[in-house]
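Of the protein chains in this complex, all but one are displayed in their positions.
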Amino acid sequence: MIPISLNTWLIPQLHIPDGFLSLAVSLFFWLIAIIFIAIAARKVQQDFDDRRTPLMGILAAFIFAAQMLNFPIAGGTSGHLLGGALAAILLGPWAAILVMAAVIGAQALLFQDGGFLAMGANIFNMGILTALIGFGLYRGALRGAKRFKLIIAAIAAWLSVMAGALSTSLQLWLSGTASLQVVMPAMLGVHAFIGVGEALITVGALAFIFKTRPDLLSAGEVRGRGGRGWIAAGGIITLLTVLLAPLASANPDGLERVAEKLGFINAGRGAPYQIFPDYTIPLLGETPLSTILAGAIGALAAGVIVVLAMRLLRQRPDQSLSAGDQ
Amino acid sequence: MQSFERYQTGNSFLHRLAPRVKVVMTALFILSALLIPDGAWTAFLLSLMMLLVLIRIAAAPIGMAFKRSLVILPFTLTAFSVLFVTPGAPLIVLHPGPWTLTMTDAGVIRFASILARSLLAVKIAILLTATTPFPDLLHAFRHLHLPRTLVSILAFMYRYLFVLGDEATRLMRARQARSARLPGRSGGANLMWRGKVAGGMAGQLFLRSLERGERVHQAMLARGYRGHIYTLNPHVVTRRDWLFAAAGVFLLLLIQLIARFPLL
Amino acid sequence: MPVTHPQDHTARPTSSRTAAGPALAISNLTFAYPDGREALRAVSFTVQPGEKVALVGPNGAGKSTLLLHFNGILQGQGEMRVMGKSVMKANLPEIRAQVGMVFQNPDDQLFSPTVYEDVAFGPLHMGLDEPEVRRRVAEALALVGMSDYAERLSYHLSMGEKKRIAIATALSMRPHILALDEPSAGLDPRARRRLIGLLQELPQTQIIATHDMLLVRELCSRMVLMDEGRIIADGPAHRLFEDQALLEAHGLERPAC
Partner (left out) sequence: MPVTHPQDHTARPTSSRTAAGPALAISNLTFAYPDGREALRAVSFTVQPGEKVALVGPNGAGKSTLLLHFNGILQGQGEMRVMGKSVMKANLPEIRAQVGMVFQNPDDQLFSPTVYEDVAFGPLHMGLDEPEVRRRVAEALALVGMSDYAERLSYHLSMGEKKRIAIATALSMRPHILALDEPSAGLDPRARRRLIGLLQELPQTQIIATHDMLLVRELCSRMVLMDEGRIIADGPAHRLFEDQALLEAHGLERPAC
């Protein structure tokens, strides 16, 4: 793991460190991440009864270890795995989100791969988006032959990396840390390449499991992990990625103008110290004090939301567990 | 794989601080760094001094943090672009090929500020990791009321990270050992095949992880597990911790004030 | 020998002493895995308190499967009593406190980040209060000679050290019965010798599944030979060792001398 992050220093990975995202963007994605994790914790608890904790932990360790596996592509570079799509296909979307959140959290805590305040965004890019695309597309291909499923899995794996890269560039741009014209083509270009490794390993792993434990990937099993809603969700995100990526890389100025028109470009684009940049406390006018107060209020509100969400999440998980003892 | 734990064996004031206090203070420090406006150099400098004092207290080698803060490098590359797109007074005009790039003063300030925030954040995070063993962090999360499920998942993950990480390493070694070539032949087969083999290794790891999950669950049942995980509480928050937290918050507030009212 | 206080009575099980009766009584136990594989077929035997019984047989004979029945992790058909208590759902928590399981692979058994937490896991889940838990952990670690290791991370231990901690996790529950699955596998000769010394001095009833015939000879007076889910022979170890033909028919070997 350390060697991997050392080898790939110069490749913009998807683990965004702190400092590159504005506070507004950071908090927004934290909120999304918390909501998803809260739902995931509940769902997973229903599906896996009391085996879930050790199992989820070990599967998170699996993703971690699988990210170390690599293979030579060409000229000294090597392909390796992000794992979001694979996890979603193997475990179902909710369990995958939980597992990826644990992986991303540990990477930040142990290796500083990705920041703390940026963790919400990282979980969104590498856990939630990948789970939506990975599972959504695979779930849609359930009826097909094995070969077809594998092809879809390959596409899903590649796209999940592209979606992560797209979303990372947008976040950086919204935070005012990078110009879209630079970050978008760079991110998408590099990850189009990285995605090939992702696709090959994902398919290799699935092919292996098809051969050795076909029961784990049987139609019934996969259906049990999520309903048809996922197909739609995955489809929409896929469509967005497919449309937005070429559009934005071909004409980032255009996107920038559109965003400016819609007004949200200023939302994050101002300095990261402003939580609601254009919002100042009316009575105080545009003074530094007003900015501080606005910031404090915003932070407080975000804090309250976080605490509430945590509460919500904490209440259920540990009841009704002992039922499944045998 | 174990090198990141090398400095946790120390016994400085920081090592002995209650982990939950360290976690909260780290988060506040990062928050404070993000809140410092562009170009508020005094505030950045004060934050850096605070950081250096902490590193000194922890008796952690200052250079140690350096290598790992390189993780921000790739993102720094992408942030280079703000040098040229931020509106401001032109400093340097470059003509690479057909383009014209104008570096502005505001751009330079913005870029340097992003870098400063990011370095501060990553270094304090390194300091936290270097002075707090992961199991203690887990205790801290429990006390901070993170969902118990999530903390338990993290605990299991941490334990099996190394087991599975070693397994992955051994798989790769075995592959390396058989990645032979005959003199005068190219070898290596093709890309698809190599990818498929790596994928097979991932699949193998997955199945083993599943089975291990099953066995661990059995081992837990054997020792009385019925759905809850209990742990002893080895950490208490003492007055010393409160004092440290109060001092920290005070300093961070001061930094924020100085950042905004430079004349104060 | 790093074992401390081997004769100390604290090592003795404390809860609910049963007067006489066998420690373990199994009759006609049959078990099939969900995939249909019959792993146990009409297994019957009885173990008296304090006995040290070796369970031997080729790979796949059903030894591990049988051990997993002792505390109800697997439940086959047939009668099973542990310390006089029938193994059934209602009794499980109590029975699990009486049977200390040591799994073959210590990495499966040591699932907590630190050694201390792992050894404390059993007592904590038995609902003991904190001082008692601490006492038990200290005692169990002392018994296996690993008192200094409490704060270590399980991952950083060598195989032999992990194995001893795994035994401590069972001892801290003060069980009457120890069920050990291949305790000597992967140990170097010195670590193996220490393990044998430790097991010799522990007073618990022991049932040991193993391929290590020398360990059987040094430690166990009785030997139960299994193959294909059945008990093939059951008797004094030195007797069975003499029956070369029997051993060879079931993939075993007499210890070299």
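Order as written gives the chain letters A, B and C; numbering starts at 1 within each chain.
Operating definition for what follows: a residue touches a chain if its C-beta (ideal position, glycine included) is under 8 Å from a C-beta of that chain, and two chains touch if they have at least 3 such contacts.
Only a predicted model underlies this, so the values are computations on that prediction, with no experimental measurement involved.
For the chain left out of this panel, the touching residue among B:Arg56, B:His145, B:Arg170 or B:Arg240 is B:Arg170. In the complete complex, the hidden chain is touched by one of C:Arg41, C:Arg152 or C:Arg193, namely C:Arg193. When the missing chain is restored to the complex, the residue among C:Ser44, C:Gln77 or C:Ser158 that touches it is C:Ser158. For subunit C, the residues touching the absent chain in the complete assembly are 58-60, 158-160, 185-191, 193, 211, 213-214, 251-253, 255-257.
With the whole complex as reference, residues 2-3, 6, 167, 170-171, 173-183, 185-189, 193, 197, 200-201, 203-204, 207-208 of subunit B touch the missing chain. In the full complex, subunit A contacts the hidden chain through residues 207-208, 211-212.
The rule is simple: only the chains that are shown with their structure count from here on.
Subunit A and subunit B have Cα centroids separated by 17 Å. Distance between chain centres (mean CA atoms), subunit A to subunit C: 45 Å.
Subunit B and subunit C have Cα centroids lying 42 Å from one another. Across the assembly, subunit A contributes 54, 325 as residues in contact with two or more other chains.
Multi-chain contact residues of subunit B (touching two or more other chains) are listed as 134, 155-156, 158-160, 163, 212, 216, 220-221, 225-226, 228.
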